[in-house]
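Left out: one protein chain. Kept in place: all the others.
Naming follows writing order (A, B and C), and every chain is counted from residue 1.
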Amino acid sequence: MKKTRLRVAYIGGGSRQWARGIMADFALETKLEGEVWLYDIDHPAAQDNQKIGTLYQEHENAVGNWTYHYAKTLDIALKDADIVLISIMPATFKEMVVYGHHPEKYGIYQSVADTTGPAGVMRGLISIPIFVDFAKAIERQCPNAWVINFTNPMTLCLQALYEGFPKIKTFGNCHEVFGSQHDLAKIYNAHKGEELAKREDVDITVAGINHFTWITKMSCFGEDIAPLYDEHVKKVGDPDYEKDPGRFKRIAPFGSEGKIKYDLYRRYNCMAAAGDRHLAEFLPVAYYLQDEKTRDHFKFNLTPVQWRIDNLERAIKKTKAIVAGEQDIHLNKSGEEGLRQIKALYGYEKLITNVNMINKGQIEGLPLGQVVESNALFRYDSVEPIHSGKLPPAVESMVRRHMDNHNLVMESYRNKDFTYAIQALAQDPLCGHLSFADVEKMFYEMKDQIGSYLDYYQS
Amino acid sequence: MKKTRLRVAYIGGGSRQWARGIMADFALETKLEGEVWLYDIDHPAAQDNQKIGTLYQEHENAVGNWTYHYAKTLDIALKDADIVLISIMPATFKEMVVYGHHPEKYGIYQSVADTTGPAGVMRGLISIPIFVDFAKAIERQCPNAWVINFTNPMTLCLQALYEGFPKIKTFGNCHEVFGSQHDLAKIYNAHKGEELAKREDVDITVAGINHFTWITKMSCFGEDIAPLYDEHVKKVGDPDYEKDPGRFKRIAPFGSEGKIKYDLYRRYNCMAAAGDRHLAEFLPVAYYLQDEKTRDHFKFNLTPVQWRIDNLERAIKKTKAIVAGEQDIHLNKSGEEGLRQIKALYGYEKLITNVNMINKGQIEGLPLGQVVESNALFRYDSVEPIHSGKLPPAVESMVRRHMDNHNLVMESYRNKDFTYAIQALAQDPLCGHLSFADVEKMFYEMKDQIGSYLDYYQS
Amino acid sequence: MKKTRLRVAYIGGGSRQWARGIMADFALETKLEGEVWLYDIDHPAAQDNQKIGTLYQEHENAVGNWTYHYAKTLDIALKDADIVLISIMPATFKEMVVYGHHPEKYGIYQSVADTTGPAGVMRGLISIPIFVDFAKAIERQCPNAWVINFTNPMTLCLQALYEGFPKIKTFGNCHEVFGSQHDLAKIYNAHKGEELAKREDVDITVAGINHFTWITKMSCFGEDIAPLYDEHVKKVGDPDYEKDPGRFKRIAPFGSEGKIKYDLYRRYNCMAAAGDRHLAEFLPVAYYLQDEKTRDHFKFNLTPVQWRIDNLERAIKKTKAIVAGEQDIHLNKSGEEGLRQIKALYGYEKLITNVNMINKGQIEGLPLGQVVESNALFRYDSVEPIHSGKLPPAVESMVRRHMDNHNLVMESYRNKDFTYAIQALAQDPLCGHLSFADVEKMFYEMKDQIGSYLDYYQS
Partner (left out) sequence: MKKTRLRVAYIGGGSRQWARGIMADFALETKLEGEVWLYDIDHPAAQDNQKIGTLYQEHENAVGNWTYHYAKTLDIALKDADIVLISIMPATFKEMVVYGHHPEKYGIYQSVADTTGPAGVMRGLISIPIFVDFAKAIERQCPNAWVINFTNPMTLCLQALYEGFPKIKTFGNCHEVFGSQHDLAKIYNAHKGEELAKREDVDITVAGINHFTWITKMSCFGEDIAPLYDEHVKKVGDPDYEKDPGRFKRIAPFGSEGKIKYDLYRRYNCMAAAGDRHLAEFLPVAYYLQDEKTRDHFKFNLTPVQWRIDNLERAIKKTKAIVAGEQDIHLNKSGEEGLRQIKALYGYEKLITNVNMINKGQIEGLPLGQVVESNALFRYDSVEPIHSGKLPPAVESMVRRHMDNHNLVMESYRNKDFTYAIQALAQDPLCGHLSFADVEKMFYEMKDQIGSYLDYYQS
């Protein structure tokens, strides 16, 4: 069978994490080939990646056949694309400091600060017009392309794509759920006393929204493993069980030990599918985030923006070294599913995995027409959501409340009126201890510091 | 036209407020006549009312033709009834002290303590089995009767009636909305400089749930009065406007000055239709209830249970005096709409008024099959909800969150499992500053004090 | 109270029936006043009506204060209108002959030929672009006006208005239901032996689509009259009952004796609310229309288009005579509700009546967003549908099938593709005896004769 030839556009083509991962996956891929057009508002970063992608192709293990191009404009990148990948950073670290840390003044600590809460609202307001513009350019240049988004806030970025071009063929990827599958495989293997299962062997039914997804069914090799999980959660907290109680501190700023997930399981009798740092942000501050003592109790860390800034510097240095040929290249598969999804869309396999896309009824009880996360079947030119039933009623209500807020933030954009975004913020569980007056004050303090990225809303 | 002869059953027939009001209305009514069967678990109270009802009939102004009967059992009272009225007090003041005041330990002050928040959840759990039993007795004795409920928590009591007998013909009355109509009539008259409008002249479209109802349209004598209301709200807070800033204290424990309603209007651009003491309880404590300073700022009072206890004693004394013939009887119309509704159900008039009943689609965007409050058309043997459109999105979301909690409390009853009620409490805005662990602790502390009324859930 | 001054636009202002009726009602009206702008593609007809309206005002019984104006263009007529009335004849009698009589070649006889069946589809295709244009002009000139349509096919004309201007405030009037109320009043009076009830005293719940509306509840003066109707239907057919079996022939071409309505009641246990000539067309030809014997059995007449042509000539003659002052003017109320509705929209009264408007949930089980007929409450600037419950399942299915066809005809317009209209025709009960090939052939034969009115679809 001859290879399928693709034209891929990468928006945010200077990305150091996602772009490098997929370029490595491409280099190791035998069935697809083609050209990749990298576009980034940070043009030198895209140019660097063009060089790195080319170096990947020249690596001795490379089997793929791909050429890399730097695109001066978005429209050049998108022209006749078959696949569009989007992983950008909306605005800059300066704004991230604002929405990530300013709310601390009001007792709101955010462990990730990109999805929900004050950070989610502000980053959403910043991102929506950008993604609406992407969608319009896609409609112009490649209306039939499949568009895969990796950017957060995932839900609002996708919603903005649908807003800009309602017929867009898009979905959003998130690997958080993979972590839960890993955990379940470990629990299964521990129970069996053998390394039998890998992540992919764990079948789950997922339902919810990005980073607040829930697992309503789980099995492994023809066995219901819900009882194993239940038993596992009961053991957690035993001194015997916690062999290394200080570990989470050493792996800061990302580490967590799953204690929030276990706590939620005890409260709602349902397994949450994202990492603890994400889950914590969807709930009242008094639950997990309010002070260091509570966070230590639940054994997870905040990720300060300063760490991200420092990390970027390290990444830039490393990039320079690679481009200068001063550093060896190791070609490794990324572990992400982007490439497998693309291959499924071209008929090479069938794939069942979790994705974010508009709710057409796949999750009963959640609003239609808004982005949700569920399983879907990937086949030739088709991503069909798989029906995942209803969530337990309290979980459904929590998820819907956040979806209502997504809708309010979109209304802010649609009406160019911050009122709706402030109402969303007032309803966010992280703000449940504040007066409406304080919520409003906090909003405008952040807005004033964010400046031009939100000028859009005053036009 | 000859009079319609009715058999009326009154559950909670010892009631000192609602029962007396309707007995007075009956005495002044010319088109209906019949017999009223009073049933109450406080049998002497029902017997007292039987005497008082009879005295009303003997009053010189009485024109109606009604006989009053004391019913030893619920089934006797309901036998072949045409109309069933329900106004009971679920459990006793002892339990009201628990759900009304215990949450103060957690910073939760409740101004009325009968509808939502910790009080609503606990009073709901107490009431549901009682109302399910009422419904089953109605199915047995008078399945075609119209059943009018006055008891709080209105929404859960009605939901329990539907649960016990799904085909029941029922609705719930609430006069809170009348207060908003009065206010609007005053604003209209002030604007015109003449006493032109009465409450009934103000046409409104209402949508929401009991005590958290919203007015989405308002007019008076063919004029849109939304601009008048808007102007009015803007003036409030002016020193000139507040001529008697201490008034609300003097009219404690019930008084309020509408400042919460105005604050909500400013935040949500929509008029809330219940009194401030009710509205405050549907929102985070930090908004209005958290401390005396805040409450004074919004000029409203808490109603302590002790006041209710003292008030009851006064009422009992007064009852004894009436029964003993030591006190003059004044026959006045109650100002409630119960009688007009009954007359409309027998074809004497058409009536458009707000009622609580199951959502069949009258409020777009709110869950079907759960109790909501909207306008309805009363005609012969028929209460047809009038379509009220959609609420503004943030208001809809707030209302739905409370409806989700109603559903969770019902699930607690259905499954005899407190987990759902605790999840409801955790989602209640009044608890938004607490950890889940504290919510759970508070729940069980209340539950343990309430005792036998909740034993039902352990069977 | 001072009069409300209105600017009324009348599209189809040359209309001899509807325009004259409302001009008479205006002349007799004391609370409203203003100016009426008459627009018609038949300009002289509009000019005639301008004169006649003015003559009405000069009549000795006239109490209203209205001036009449002829508008050269649609936009002039609509400019700043408060109320827009639409009663036009889509295309001409030439086309009506085609869609009214050509289907007879295929065994399809149509008694009215303006709503459903081949006539409904073709007349719908002709009307939709016209009404979409009206809606766009309304959006341009008077977006806040209330728009009242009297034109058939009612459902498709309204749907086209919504299509052209989704926020339009519109509804459609139909007096067919009044006839059913008259019949019920007669039955009630006969039962009581006294002339007690008038049409307006009969309360009904209506649900369905225009000319295929159903009455699910009926009462009069506080009495359920469903049993009276049931008894009445049972008697029909008795030789004694049918005192004048030949009457329907003498009152041709309009007469009918209600036998189709009674037959449907026996089959579906539900009263249909339109006249027999309309009802017959919604059902398979073998039911009522197929041959003269069957039509005679059900005692109703076809209305040949030639009769309409002759009738128009008579009307034109009469118009000339009136304009020339050769004929006396009799000012009589029209019996229609248009004026009362307008007064209700200006707050002079509350009115509950049946109207056609978009389904927002008022009829459970029928598609949302498509035009249905139900009761509505008219109040100041507001027409709120009243919830009418569900139709019996077989009736619901029949109604929905026609609504599916409305949707298909709209799809034809939207896609400028006759395929959808032909599919609609194939599904129409009147075509249930034909092969798809014959349906297609019949469609194109009609289309070719209709000519330029459908050219629109080829652009």
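We take it that a residue touches a chain if its C-beta (ideal position, glycine included) is under 8 Å from a C-beta of that chain, and two chains touch if they have at least 3 such contacts.
Small disclaimer: the values here were computed from a predicted structure and weren't measured.
Although it is not drawn, the missing chain touches A, C when the whole complex is taken into account. Annotation: of A:D291, A:E384 or A:D448, A:E384 touches the absent chain (contact as defined above).
Touch with the chain omitted from the figure is made, among C:P284, C:P304 or C:G389, by C:P284.
Across the entire complex, the residue among C:T4, C:Q47, C:N65 or C:N407 in touch with the chain not shown is C:N407. Contact between chain A and the absent chain runs through residues 1, 4, 203, 205, 217, 219-224, 346-348, 350, 352, 360-362, 364, 375, 377, 379-382, 384-389. In the full complex, chain C touches the hidden chain at residues 263, 267-269, 284, 286-287, 294, 393-394, 396-398, 400-401, 404-405, 407-408, 411, 419-420, 423-424, 426-427, 429, 432-436, 438.
By definition in this document, only the chains that are shown with their structure count from here on.
Distance from the chain B centre to the chain C centre is 44 Å, each centre being the mean of its Cα atoms. Our note on geometry: chain A versus chain C, Cα centroid distance of 55 Å, whole angstroms. Along chain C, no residue makes contact with two or more other chains.
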